[in-house]
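Scroll down for the structure; my scribbles are underneath it.
The complex appears here minus one protein chain, its other protein chains still in place.
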Amino acid sequence: MTARFDVLRYPWVRRLVVSRWPQYLVRVTLLALFLLAVLVGWLGTPVGNRNFAIVGVWIAWWAVLILVAVPFLGRAWCSVCPLPLPGEWLQQGSLLGPRGRGGWSLGRRWPRRWRHIWLQNAGFTVLALFSAVILTRPGVTAWVLLGLVLLAVGVSLVYERRAFCRYLCPVGGFIGLYAQAAPLELRVKDPAVCAAHTEKACYTGNEQGFGCPWGTFPLGMVRNDVCGLCFECLRTCTYDNLALNIRPLGADLAQRRGAKLDEAFKAFILLGSALTYAAVFLGPWGALKDAAYDVGAPSWWGYAALLVGLSWVILPGLFSLGVWAGRPRLSWRRAFTVLAYALVPLGLAMWAAFSLAFVAASVAYVLPVLSDPFGWGWDLLGTAGWAWRPVLDGWLPLLQAGLLALGAFWSVRTARGIGAIWGWPRAVYPVAGYVALMTGGMLWLLLG
Amino acid sequence: MRNFGEWRWGIGLVVAVLVLGLPVPQPQAKPQERVFRVTARQFAFEPPVLQVNPGDRVVIELRSSDVVHGLYVEGYDVEAVAEPGQPDRIVFVADRPGTYRLRCSVTCGDLHPFMGGKLRVGRNPWLWKGAALALWGVTLALFAARPRTREGGR
Partner (left out) sequence: MKHSHALALATLVFLFTGVALGPVRRWWRNREVVEIRARMPERGGFSPKALTVPAGTPVRLRLVSDDVVHGFAIGGQDAPVVDLYPGKPVEVTLTFDRPGTYTFYCTRWCGPNHWRMRGTITVEGPTTPEPTSPPPLYVQLGLDIDAPHEATVVPQERPRAFRGQRWASRIPPEMQTVEYVRTHAPEEVWLTLRALPATADLDDQQVWDLVAYLWRQATSREALAEGARLYAQQCAACHGEAGQGDGPFAPQQVTMPDFTDPAWSFGASPALWQGKVLRGGMGTTMPSWGLIFTEEQTWAVVDYLWTFSMDLEPGFPSTVP
């Protein structure tokens, strides 16, 4: 075990996370902004870069999520996410903690054969197929957002806990995979205490709080993907046996337990979509943009084939060839699964590098839109007329090159760790080759 | 496994900074004037990539074939705005090597934020430095850095 530092040792931090109020206030504010986005998406200007639904969600939220929240705080977004909130309220019959009565949910258990993230993988891919439209048309964004909330409400009314978050949310799988690289984790302090505790309040809930909404038993938790940092277990645990640790980067990735094939595929879907997005949205090729936008047209099917083929077939196929070439001692499938986690740091770096360019060019839309969210000619902040100019243009290449190199280094290092754990030291060579290929491709797309 | 001590991190970083500082050789051609007739349409520039040598005088004549478009050259901060029948022209000296994005600067429809092209001035030093840096990172990870594992790493 490497070093951990429990931030809950500071009483004010403990108070901040254990009290329901800070989280509640952030969440309702975000829910209000979310509803604003839906409303603006329908009623506001159809011009994307003047509409809060587009600029607030796909520029401001996305920038914070991928550049700050996920890399540094892991699933912290899930802690304050407004999407499942209305459903949770109904399910729990309460706005703020247990009230000693049930909610309005059938409380079924999520079916065993859907307990994986293949649905999230599929959902993410489907959104990616329509991304050129979703990213630019406020009305479409509004319907997608509303659809996700309604789905979350529906799932909450039938099933127990946050089944939507854990098994369906298209963003959830992505955050869960990359959260494993983050330097923040919630874990039990002393496993022996949990083992001896018969009530398992953290899982079942008590009058202090709900049983883990993510259906996780903290003692068994080895990776960040199954913990939404909702802090319920901090509230319920009778022995104060939970820690919120600062830890080294990438701590979850190289370990024996918790590697899953569905999540391994997520890694390739994210690599594939990062490459495709960099080509479509930042590349100079107009025909590619048209193809991604003309949903239903033959060229769009070409784009769909490219995206799906790359993410689901070519990239994992190439990787499994590498795995085979590395002559694993494990079964091929197992070897593929455990080694794929080595690609997490590089994937995160690729997404960050792509998003930096995307955000740098579009962040200038944020202030005008905050001043006039609907595009109705308001000027709440006096910034509605600010002219568009990209920011950071001198530093961008350096940052992108640095990020990608760091991702490459860290991925290969992780691969070496994974190889060491499984007594498979050769594993690092195919990963190094694969990483070099991906890094080169992304460098060329972004900086070529 | 070798121990990757503090001082090795230091060496790794110093080399990384040195790599970033490496000079990237640029084509040594006599500066000339390069005239590009760029046509903008929803949502692309044609030609999409303009290649020049450092020191060249670049003339971009922008024409539009559908609606009002702009062409903004990142890094050089110059802009042309053209409407069908009303071309515009920008002239500047491409004195800094690198790859600079061309972006449409006048909202021209749904995909406007993604309408762009590239101006390549010589070789982009960052592409090569980035590649060298990544290679150094991979090498370091392969042969020097002790991996971090959760259990039984050694």
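Letters A and B mark the chains in the order given here, with residues in each chain numbered from 1 onward.
In this section, a contact is a pair of C-beta atoms (placed from the backbone, for glycine too) under 8 Å apart; a residue touches a chain by one contact, two chains touch by 3 or more.
None of the values given here were measured: they were computed from a predicted structure.
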Left-out chain, listing which of the shown chains it touches: A, B
Sites on subunit A contacted by the missing partner chain, in the whole complex: 21, 24-25, 28-29, 31-32, 35-36, 39-40, 43, 45-47, 49-51, 94-97, 99, 373-377, 384-385
Residues belonging to subunit B that touch the chain removed from view: 42, 61, 63-68, 83-89, 106-110
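As a working rule, only the chains that are shown with their structure count from here on.
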Rounded Å distance, subunit A centre to subunit B centre (Cα mean): 28
List of subunit B residues in touch with subunit A within their complex: 1, 16, 20, 41, 43-46, 48-49, 72, 74-75, 98-103, 105, 107, 110-118, 124, 126-127, 129-131, 133-138, 140-142, 145, 147-154
Touching residues on subunit A, where the partner in the complex is subunit B: 1-2, 47-50, 132-133, 136-137, 222, 248, 250-252, 254-256, 280-282, 284-287, 289-290, 293, 361-362, 365, 388, 390, 393-394, 397-398, 400-402, 404-406, 408-421, 428-429, 432, 435-436, 439-440, 443-444, 447-448
